[in-house]
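The complex appears here without one of its protein chains, the remainder shown in place.
Right, chain A next:
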Amino acid sequence: MDFYILAQQLVNGITLGSIYGLIAVGYTMVYGVIRMINFAHGDVYMVSAYVAAITLAVLHSFGVDSVPFAIISVLVVTCFITGVYGWTIERVAYRPLRGSTKLAPLISAIGISLMLQSYVQVAQGARDQGVPVLVSGALRLGTDKDFAQITYMQLVILVASFVAMAILTYLISYTTLGRQCRATQQNRHISAVLGVNTDRIISSVFVIGAATAAVGGVLVTFNYGSFNFFIGFVMGIKAFTAAVLGGIGSLPGAILGGLVLGLTEALFAGYVSTDYKDVFAFALLIVILFFRPYGLLGRPEIQKV
């Protein structure tokens, strides 16, 4: 029945969208403080998927069988390691380029992206990797033939993304670090004059962005079970689309953009064509940039000389 198909696509869309939102946070925050698109962000997400699978396998070899404990410890470890990746990338590839040409950080970011992909490929092999199913089963609505379901893993994704977003919002709105982030975002030089250590803030933003992407990486890995060294590329463009859709630089915008992109993409895949769902997402990006480059919640950027 049509109602169930629609309901199913909506459930899938919201789950997918919350993942896009989590990864879009990294793009939007980095863009906010240094006005740069961090092209390597998608590959940081890819690294987090590998780290998650490795952590899970290590936990398993130590005989940890409790699923909630495994999920939470994998999340914590992956966020930490991926955060360190974020910090290192900023320190090695972007900080020396402050004040260089406009193009330099972008090219350096592409270099980092290639490096991460190739490093993971060389170290872990090019084949697809997988993780065992941790959470199975689903809540079903409808009859045996026509039904919409939300799997327990999808519920975990929704809850975990919600918690991650809540922590992030608290961090940005109420802590000293968050206040300094917002100040740096508004005006880096004035913030530095007023005693904010802007280099440290920029590093923190990279760490926060990478850790949030890691939450997304862990959840996607547990949900789909399989990944390879190339998943960061498409996910990176899509999360960037989400960030632009919501208004780049705006944190609620990233989440909203993620949800909108996830929903429209799921509906497109459900009703039009699954082969072209990536084409749809990329075409949507071009269309948004044409009609509303500052996104749903962003403000038009005024260039001052």
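One rule holds in what follows: a residue touches a chain if its C-beta (ideal position, glycine included) is under 8 Å from a C-beta of that chain, and two chains touch if they have at least 3 such contacts; residues count from 1.
By definition in this document, contacts and distances are computed from a predicted model.
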item	value
The complex's invisible chain, by UniProt name, from "CidA/LrgA family protein", "RNA polymerase sigma factor", "histidine kinase" or "High-affinity branched-chain amino acid ABC transporter permease LivM"	"High-affinity branched-chain amino acid ABC transporter permease LivM"
Per the touch definition above, residue among A:9, A:28, A:55 or A:161 touching the missing chain	A:55
Touching the absent chain when the full complex is considered, from A:47, A:153, A:245 or A:260	A:47
Residue of A:5, A:114, A:139 or A:163 in touch with the missing chain, whole complex considered	A:114
Residue ranges of chain A at the interface with the undisplayed chain	35-37, 39, 47, 50-51, 53-55, 57-58, 60-61, 81, 84-85, 88, 92-93, 96-97, 99-108, 110-125, 129-132, 233-234, 237, 240-241, 244, 275-276, 278-279, 282-283, 285-286, 289-290, 293, 301, 303, 305
